[in-house]
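The structure that follows is given in the form of structure tokens.
Showing just some of the chains, left in place.
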């Protein structure tokens, strides 16, 4: 069986795992105050081109989104997001559970348009009764999006400008950041991300770690007393160094970028293979998630050798499906799959 | 100046006020345990045709919606509502502040369609990942809607059936219930409302009271320990009898219905007047809110003698406006306005 269900089916990249083993017997103080964690913070800020910033390590994406958004918003504030945003659909109401509305705007291939955001904010402040409405107080985007698509550099600049005009922070969910940075025809670097948004996170769980996400900000004043808030959300890891160790390794010898490139290049090979065989794209993704529309009988046939997800309810004759690659996917996996279609 | 801004610009209906004066000097125990409140509960249940139910009195609509919805939903549950619903737009995020998502479906002249609700719920349960999504766990509709429109008896039955199929409660926001019951060509009675939904409230604030809303349910087991929850939300009135006294009066000599009929008949006269002069309806409302599209210069001219609200941002040449009637509106007010258009 070849696995394309998602990018969290396997353990950590071997280099990360090796580092955890090497350090397993060492004694350090808890809660992320150890030297491994400090070193990881330093490395990440340097890679992001941030002179005076802060990094916080957390365990998972939903947790990270909820805590960051809870910190950035005041009472009565909402977060603008695409209607397909992970926070709007697949986080079980975690944002609302912290008391905040998600202001969902229509997605354009998974993305928000700067012009839509600007228009929403203007209309809001033009409304006489807006003090009894939910204030749009931050923007959430994901890079890449839940549909595998990415923002161009210009698009990010556009959204960043809207946020600056409105005086509200831009937050980027980078659960699959490695794959976004390695995207086909992508023109966005880690430093671009770090400079254009106010807070973002570098996804570890889906990009080669056992688990872990690194929240990065060039404006640490936006996250006051964040350690206490993390604890309050039950997200402080006692053996906090586990996160520092993993991220240090991911940012050693360009590993994080390599993992992204590896998975994306295989995903693109897979895309070409399907296109060459005449299959239709469900959406044109330049990253490690690939979406096709397949005849239902073809799906049944492929299920015998590969596991992957249906993307939405089953259609009469054909159904969208998703294939995902990660560090563990091999060239051989792709060949095997393509030979079967 | 003639006032059509809304239906809470003036004090209580004189009969209600008189009753408050008459009882002002009496001593009773607090927190709604007095005899006035018990009598009001009894009368309301009787008018609603409910043998074994419960009534709770609160001070305002946003408060009522937040407390009832907070009680009906479990963690991780959301409430299905129209995208134009008061809870979705004009309550400052009060529902989300209790931790719950509003699942907004497209409105049809302010109303939800039973078929849309059914489809949403089916799709939800067909989704493999639904346990990590927000569960649609109740339905909220308003009667009349925020656009002055009303559901027909058949439409209410349809939505009620969807809810029963799904095993989730139907809640009706009756902030302007008096006007809905008196609607032009309406076929829905108070008993229909009480029987088709699980919980609803009879609006007092906008229908002749100084303030106050009466939550009614024929299924008291849906609101366990509701007194404590009301207190927790800071909504327990020390001199609770003020609510009982007002509602007792509103349901004496058919006053509540009369107030509705009075305001609606004047609103319909106003509608006819505008139509006869060739103005266009923004939406065709059978209740005490009337919406027209007026040329901007006509709006300016009318503002000299009448106050009313623009309904949305000002257009280039014409703009939607709203006129609202209530117990204090007179035949003469309508005549004066119509003579000026």
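We just call them A and B in the order they show up, numbering each chain from 1.
In this section, a contact is a pair of C-beta atoms (placed from the backbone, for glycine too) under 8 Å apart; a residue touches a chain by one contact, two chains touch by 3 or more.
Because the structure is a prediction, the values reported are computed rather than measured.
Undergrad: Beyond the 2 copies placed here, what is the full number of copies in the complex?
TA: 4
Here is the rule we use: only the chains that are shown with their structure count from here on.
Undergrad: From the mean C-alpha coordinate of subunit A to that of subunit B, what's the distance rounded to whole Å?
TA: Centre separation, subunit A to subunit B: 42 Å.
Undergrad: Provide the residue numbers of subunit A that touch subunit B in the complex, in ascending order.
TA: 75-78, 89-93, 96-102, 123, 126-127, 129, 131-134, 313
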